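Of the protein chains in this complex, all but one are displayed in their positions.
Chain IDs A and B follow the sequence of writing; residue 1 opens each chain.
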Amino acid sequence: MDSDMLAGVIEGILFGAGDKISLSELCQSLNKTPSEVRFAIEILKQDYQSRARGIRVVQVKDTYQLSTKPENYEYIKEITKRQEKTGLSRAALETLSIIAYRQPVTRIAIDELRGVSSSSAIQRLLDRGLICDGGRLEAPGRPILYKTTNEFLKTVGFSSLKEMPEYEVFSQGRQEEFNLEIMTNETPKKETSHEEMLTEMLEKATGSEPSAEAAQ
Amino acid sequence: MDSDMLAGVIEGILFGAGDKISLSELCQSLNKTPSEVRFAIEILKQDYQSRARGIRVVQVKDTYQLSTKPENYEYIKEITKRQEKTGLSRAALETLSIIAYRQPVTRIAIDELRGVSSSSAIQRLLDRGLICDGGRLEAPGRPILYKTTNEFLKTVGFSSLKEMPEYEVFSQGRQEEFNLEIMTNETPKKETSHEEMLTEMLEKATGSEPSAEAAQ
Partner (left out) sequence: MDLLIHLIQKNKIDICDIPIAAITNEYLAQIKTWQDMDMDVASDFIVMAARLLEIKARALLPQNKDQAEDEEDIQAKLVRQLIEYKVFKEISAYFKTREEREQGAIYRDPEYIPTNETEAPLEIDPVSLELCFKRLLFQQEEETEDIAPPQKIIRELFSIEEKILEITEALLQAGDEGVSFSELLHPDITREEVVVTLLSLLEMVKTSGLRLVQNRVFIDFQIEREVEKNG
């Protein structure tokens, strides 16, 4: 079996299984070395880059799975009558991003950073399988340490944690005042207007004090 | 959209649907003529002839479906068998969980919740004797209702369905079927403490004024 044929067989397996398949499973049942299998998968990936292809290989660590290309979702959604999936809530996303960059981390540390209790968000992330128990902190009370799962990587489209942008990318973005390209057009707008409303409220509150005093 | 891109979109549709899709459905939802769609499918077919490809388009009259190439059957069977040894596939487990909690339930209802076609998973569960035909729904088409079997109870180690963990207790977000008693007991308490906080805040904030006046 040459690499081309191996690529074909692997495509068949991934298509037939539907689910994710690990490198070791592929090696075992095909009786091939990891590097042979990896090379064949590279051939597939190359192939899928063509615009004439509508599928892709999703790799999370050493597991592989086929999926449709997200950019075609609008066309596919209609004909396959898919229900709109709902994304994570703001609270869950905030909690998730703290866990992603600070893992392993305790609930208390997350609460402190967010300024509000995160226990319901954490429960939700656990239920969704995006985070898991990553041991205990050797401190009084031995609190649970949370870390992200492979399901998290799949949800945000990374093949490993190493692919996440450095924390510094974001902290520098702060100094440059919202010059982050990665941020969409939609979300920050909403965020800003939210912020603006709050600012207005507080400014009104703080602004009104001198006049109230003057009136006395 | 050129033919190449159309081919990619169609591949995505056929992949995502899992089922047969007719030419007219494709034309309608893509807003293309039959000859345009046929041409794009020819591009796909051409592509699939390569040995590096493990899938093919199966055409029956004017319907299309993707499937694995029969010559790779042995490899695919091998890996499916391997997976089955370690338990049910994710698809089968998801389907089983829906049937267990929502029984008796139709295939359509399962598809809707999972967002993909579950017919293959249902077939697998029927084969394994974990679910069975539980009558018909009195609705157009009289669809089959599925329910779990005694074999299922044995497999999960329960003596009756009543032993199933209650998911409502954990999923706080659910609106329907939520335990009303818990709500009525808890909420007023919370309401009061909120009010108390507010009162406290108010007293603190305004409290200085009346007492100052009273001192006059």
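Simple rule for what comes next: a residue touches a chain if its C-beta (ideal position, glycine included) is under 8 Å from a C-beta of that chain, and two chains touch if they have at least 3 such contacts.
What you are looking at is a predicted structure, and each value in this text was computed from that prediction instead of being measured.
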The listed residue (A:C27, A:I43, A:V58 or A:L161) that touches the chain absent from the view is A:V58
Touching the hidden chain in the complete assembly: which of A:L6, A:L26, A:A52 or A:A92 does that?
A:A92
Looking at the whole complex, which of B:L6, B:V37 or B:L96 touches the chain that is not displayed?
B:L96
Touching residues (missing chain, whole complex) on chain A:
15-19, 56, 58, 65-74, 76, 80, 82-83, 85-94, 96-98, 100-101, 112-116, 120-121, 124, 127-129, 154-158, 165, 167, 170-171, 173-174, 180, 182-184, 187-188, 191, 194-195, 197-199, 201-206, 208-209, 212
Against the chain that's been left off, what residues of chain B make contact? List them.
12, 15-16, 18, 67-68, 73, 76-77, 80-81, 84-85, 87-89, 91, 93-94, 96-98, 100-101, 113-121, 123-124, 127-128, 130, 155-158, 163-165, 167, 170-175, 178, 183-184, 187-188, 190-192, 195, 197-199, 201-206, 208-210, 213-214
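Keep in mind that, in the parts below, only the chains that are shown with their structure count from here on.
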Just how far, in Å, is the C-alpha centre of chain B from the one of chain A?
20
Using the touch rule from the top, collect the residues of chain A that touch chain B in their complex.
4-5, 7-19, 21, 25-26, 28-30, 43-44, 47, 50-55, 66, 68-69, 72, 75-76, 78-80, 82-83, 85, 120, 123-124, 127
